[in-house]
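I have placed the structure first, in the form of structure tokens, so that the comments after it can refer back to it.
For this view, one protein chain was removed and the others were kept in their places.
In order of appearance the chains are A, B and C, and numbering begins at 1 in each one.
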Amino acid sequence: MADRKLQIALYWCAACGGCDVSVLDTDEFILEVDKVADIRLWPIAADGKYADIEAMADGELDAAFINGAIRNSENEHVAKLLRRKSKVLVAYGSCASFGGIPGLANLTTRDEILRRVYRENPSLEPGNTTVPLPETTVDGMQLTLPSFYRRVYRLDQVVDVDYSIPGCPPQPDRCRESVLALVAALTGQADPPPKGSVLGVYERALCDDCPREKTEKKVKRFYRPWEIVPDPNVCLMEQGVFCAGFATRSGCGVRCPTSGIPCRGCYGPAPGVVDQGAKLVSAVASMVDSQDPEEIEAILATLPDFTSFANRYSVPSSPLQRSHRR
Amino acid sequence: MSYEPTIVGFLCNWCSYSGADLAGTSRIQYPPNIRIIRVMCSARVDPTFVLKALRDGADGVLVCGCHPGDCHYSEGNYKTMRRFPLLKKLLADYGIEDERVRLEWVSASEGQRFADIVSDMTEKLRALGPSPVKADLAHDAVER
Amino acid sequence: MTRRISIDPITRLEGHGKIEIFLDDDGSVRDTYFQIPELRGFEAFVVGRPLEELPRIVTRICGVCPASHHMASAKAVDACFGGQVPPLAHKLRDMYYHAHYIHSHTAHFYALAAPDFVLGPDADPATRNILGVVHKVGLEIGGKVISARSKAQEIQRVIGGRNTQDIWCLPGGVAKGLTKDDLEQIRPWVEELYDFTQFSLQLFRDVVLANPDYVELILNGPYTLDVHNMGLVDENNAPNFYDGEVRVVDFEGNEICRYKPHEYADYVAEHVEEWSYLKFPYLKQRGWKGFREGIDTSIYCATPLARLNVADRMATPGAQEAFEEMFTTLGGHPSRALLANHWARLVEMVQNAEMLRRYCDDPEITGDDYRVVPETITGEGVGIVEAMRGTLTHHYTCDERGICTSANLIVGTTNNNAAIHMVTRKVAQRLIGPGKEPDAGILNMVEMAFRAFDPCYSCATHSLPGQMPLEVRIHRGGEVTHVFRRNC
Partner (left out) sequence: MDGEMKIGVYVCNCGTNIAKVVDCDAVAEAAAQLPGVAVARSYKYMCSNPGQEMIIQDIRDLDLDRVVVAACSPRMHEPTFRKAIQQAGLNPYLLEMANIREQCSWVHSDPVMATQKATALTRAAVYRVARHQPLEQRSVDLCPDTLVIGGGIAGMSAALDLADAGYKVYLVEREDHLGGNVARVDLLAPYLDSARDLLTERITRVMEHQNIDVLLGAEVESLEGFVGNFTATVRGQNGSPFRRSVEVGNVIVATGYKEFDASRITYYGYGKLPNVITSFEFEKMLRQGRVQTKEGRLPRYVAIIHCVGSRNPEYHTYCSRVCCMTALKYAHEVKAAVPGCYVSDVYIDMHAFGKGHEDFYRRSAEVKTLFLMYAKNDHPVIRKAGPNDGCEMLIEVNECLSGETIEIPADLVILMVGMEPREDSEQVAHLVNISRDKDGWFIESHPKLDPVATTTDGIYIAGACQFPKDIPDSVAQARAAAARILARIARGKLEIDAVFAEVDEDRCSGCRVCNELCPYSAIEFDEEKRRSHVISALCKACGACVAACPSGAITARHFTDDQIFAEIEGVLA
């Protein structure tokens, strides 16, 4: 490959570590990458200092892969630092790409979170009134904690992102393909994908790869996954089990629906779709088999908490945000 | 200063848009707060349009179609009717007050009805104040 | 004048944390704080979600041990739905979970801990990582490790449809069963894993036990603490990771208490400090007594070593052998040598592999009775499993439609929060002092203290999204004189 080894960094913001595990899950491929690239930063698995990164020249890194959402100033600071130091910045995983599961916090408020964690909690120390503070002084020794943003952001809402590789986490084979494509581009063996490209995904929605049989989408009621043992061969949606597959980009290998579990949309919306949730509104409503307003309401009532289904991984991507609302 | 709401209206070409035209030919006055966008059928109104309108600064969104049973495309308005409860759930979870988004049936002969709806909605939105979405986005820009 | 040292961030753990070391003018450590500046909102934002979705949401608390959260959540949800689960479903979940244990322990032992032993505590940070280890021990061994961890992941995928970010558990059982073909696919992998656990024990003997310095460090280093032990055990007091009762034993081996999942709130409480977002669990009946060691302390830890301290025996013969070998070397059972946690992990892995073998030979394992549709919603449930990093408790309540109304989570690493804070301070005080200026090597030794716990702050800090790297800062007179930050 290249005469010069590529300089790359992997970093996590508000993440669970699953993205890093998905990199480990590429198995021997890591050794391949090690041959062509120096991993200058990989928190979960390698020692390396911010100082090292700060010392780098701008653009010294060929690529930085950032997973996780942006929750606090630290996340944003490091994201901006890596943006400056990297020729190519990649949003890795659904949190960085759409906000992900931590983004569900945008459906509630910071005050509500603090209340539930430090005030109303069955295992709290009896009589506790303490809540962590950004600044404390314990006999003369000053201790600080960062303050947190009111809401969760996806990576490209705070820095310029070149590519994204969605998935919660990205499936290892998709990850291999994408990294190989980028390595080829970075070593001048291939043209770089157009900026903004979503890598490691297919054009079509999940249904294209789902073996379940599809016929007519008309339902008289919805079933929650616990209420039904679905037919293993028929489209889950057609059995009334809400499945986000038809509004979700394929690439995951359809592991959930083929295991009897409905899709929750982790690979994100189809190309060009502004909001996965809005698309699911019209698609799901189209299946409701009634023209009577009351019956329609009744049928839709069998599908509680619609928003967390429609935007399970993409609340921070919604055009609407309520970050500053009480 | 007193605040004037902006309403984006999505009207179906056959009934509601003609109804709005009829209000015009009949010189029925209503508040100038509404901006009408013509679609062939209320069923063309992708919920994304509603989100986008609110995102781009609308204080309210009005969707109008033919009366149930009278759709030029026979059932388009039922399709719209089915979407609304879900759309409302979604909007409510993002903190959008119920009054901000309305679905109404207006026929080609109901110029007066259209004018009344716009007047009523404008009044309600004046009382409700500006859309929280604008404020949030503005706030986001300065402080996270 | 007080001087301040900061290590930021600490590395080779899951998540972020920060250590503040305050030095007096003479350079002796005045105090040390182990801070978790991170909080995530799961308790708040799972409220309002349909209960059956929770096992597939809380897995994002930690992507390194998602199955622990998936299982604990599934058991809590089962309880909320009346708790009827077919025995086969429990077997399948247990089988799955053993594979998950091997994946997680392998990742920690080889990727996070091994560098300190294989390469040495003060090796060049740039090489002190899994790749460095692979280069040192050679590609053949490296390949073995990679292959084993990969098989452990694959076994989960075959049984449960997916590994990282598990989806498989539903109220009343699991979404799919295990076919005979699946079983035959798994069988050879299980054998590979069994061999791998034996290989790993041998490697530990060769690399660590053969090195007197390491043995000395483990037995008589600063890495010891007089606190109690917590772990999940079966009716024979053998470790059970998926199910059982929680047993607490003091560091002298006497049982302090034993409780069933739904009783957890009577035995464990969480103390809050203003300087950390992470709460400090303690034994409720003893009350919060501060960060103090000693026989009457209310502080405990829940780690692989703690689990083996709590256990009277292992559940399988091979593991029993390894168990005996370890405690003989450590000079008796229970042990306070925290670095032995790395060894304990390998012992647990033997039990995991042997249990997998058992299930492979269980004629019922490929049956069809793996799911019932629940008929009642009781409104409340607690689920407890042993996560790799400590006893994991999920407690939910729901309304009559099965919509979550509250959630409380006490996560593996959280149990160890107080202990980690204390041992870090202890190690710092022992290694830094007049004339002993802290350097990178010394500070890595400080980090080895918490690394023994394999702490997972992505887990522990489930209570508000966003992660901070752990840093050690050295303070003097309100001045930060050094900031040691490593990316983690």
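What we mean here is this: contacts are C-beta pairs under 8 Å (C-beta built on N, C-alpha and C of every residue); 3 or more make two chains touch, one makes a residue touch a chain.
Note that the structure is a prediction, hence the values are computed from the model and not measured.
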item: Contacts of the hidden chain among displayed chains; value: A, B
item: Which residue of A:7, A:94, A:157 or A:250 touches the chain not shown here; value: A:250
item: Among A:5, A:217 or A:255, the residue in touch with the chain that has been omitted; value: A:217
item: Touching residues (missing chain, whole complex) on chain B; value: 6, 8, 13-15, 17-18, 20-21, 23-25, 27-32, 35-41, 43-49, 52-53, 56-58, 66, 69-70, 72-76, 79, 83, 107-109, 115
item: Footprint left on chain A by the chain that the document does not show; value: 203-208, 214-218, 235, 237, 245-247, 249-250, 269-273, 279-280, 282-283, 285-287
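We take it that only the chains that are shown with their structure count from here on.
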item: Chain whose average C-alpha position is farthest from chain A's own; value: B
item: Inter-chain centre distance, chain A versus chain C - centres from mean C-alpha coordinates, in Å; value: 25
item: Separation of mean Cα positions, chain B and chain A [Å, integer]; value: 33
item: Separation of mean Cα positions, chain C and chain B [Å, integer]; value: 54
item: Contacts with two or more other chains, residues of chain B listed in rising order; value: none
item: Of all residues in chain A, those that touch chain B in their complex; value: 73, 76, 107, 149-151, 153, 273-275, 277-279, 281-282, 284-286, 288, 290-291, 293, 296-297, 300, 306-307, 310-311, 318-325
item: Of all residues in chain C, those that touch chain A in their complex; value: 2, 8-9, 11-12, 14-15, 20, 22, 30-31, 33, 35, 37, 39-41, 43-53, 56-57, 59-64, 66, 81, 107, 111-112, 115, 125-126, 128-131, 134, 139, 142-143, 146-147, 149-150, 153, 157, 160-165, 167-168, 170-172, 175-176, 264-265, 268-277, 279, 281-282, 288, 371, 373-374, 393, 395, 401-403, 406, 408, 410, 444, 456, 458, 463-469, 475, 478, 484-488
item: Touch list for chain B against partner chain A, complex; value: 46-48, 50-52, 54-55, 68, 75, 78-79, 81-83, 85-87, 89-91, 93-96, 132-133, 135-137, 139-140, 144
